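A protein chain is absent from this complex, but the other protein chains hold their places.
Up next, chain A:
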Amino acid sequence: MMAADLLTLTPQGLYCPDGDFHIDPWRPVSRALVTHGHSDHARPGMAAYLTTPQALPVIRHRLGAITAQTLPYDQPLSINGVTVSFHPAGHVPGSAQIRVEHRGEVWVVSGDYKTEPDGLAEPFAPVTCHTFITECTFGLPVFRWRPQMETVAEIARWWAANAAAGKTSLLAAYSFGKAQRLLAALPPLGPILTHGAVEEVNQILRAQGYALPQTTRVTPDITGKTHPGALVLAPPSALATPWARRFEPAEEAMASGWMAVRGIRRRRGLGTGFALSDHADWDGLLAAVRATGAGRVRATHGYTEPFARALRDLGLQADTLQTEFLGDDATGDGA
């Protein structure tokens, strides 16, 4: 039996006592390893940050002046005798799983991840470990994504039909990750307008060398009339606001894994929703767990209890790891 867990929970977050560092902590700590730039993972106030070079620009943009160091994917770094390394998680550009090794014991923290390559984020790579701490935002068997190609084709048909009817297509998508992934995948059917929150991330990623098509930031003079047949990419919070009204007549839709469930879509008052997620679906989660070869799994972020129980039904040792933040639940936007 192992003496103690390599990673434990403290009031600040997930902690490695041997290496004296935290992973995605939610309260200020001296050293934070950060999986990616979404606000429930990269929090302000850490004395020192360590992340991938691809993830850092967005994190800096969001957190301002921080003390940060980068570690490229797949390169080991020793922290107080504990070896850590970052591995692609496929969630958003620069996102990582974090591998932690000490005295032959290997733990992997998945961060947020998806198993299907989206054409923009560095594709998910399974990492062998003894204990896998996995997210399970969509850890129920009702969540099964169709291949990205099919969903993107559906969005393209929606856009084309709206344009033909003289309407603007207003597509709500999380401003870091989902929006850029859509930009990279959608065919060039017309002008693409972007909300400021989306465009700022676009500029950062373009500067890093990610290939994104040309987009136009929405300024006060831009309306549906100035750009007929346009697709507007905006964060979900921008729907049904005065900002969005300038595009009328418009059709609104949202791209999120939650859109797979009709009741959730209708509760958001949306006629159209596209089930496109940056998180793994049920099959993806199970495949990822198996690919690690881990004998022990700890579920966090999402449907933790049923997912852990399902893994136990499969013969794995599994429990839940309660974090302070609920992550992308059905009321959030980021999934």
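Here, a residue touches a chain if its C-beta (ideal position, glycine included) is under 8 Å from a C-beta of that chain, and two chains touch if they have at least 3 such contacts; residues count from 1.
Throughout what follows, contacts and distances are computed from a predicted model.
Comparing "Alpha-D-ribose 1-methylphosphonate 5-phosphate C-P lyase", "DNA ligase (ATP)", "Maltose ABC transporter ATP binding subunit" or "Aspartate carbamoyltransferase" against the UniProt entry of the hidden chain yields the protein name "DNA ligase (ATP)". Listed residues A:A65, A:V142 or A:A207: the one in touch with the omitted chain is A:V142. Among A:R27, A:R157, A:R267 or A:R290, only A:R267 touches the chain left out of the display.
Touch with the hidden chain on the side of chain A covers residues 140-144, 260-264, 266-267, 269, 271-272, 303, 305-306, 309-310, 313, 326, 329-331.
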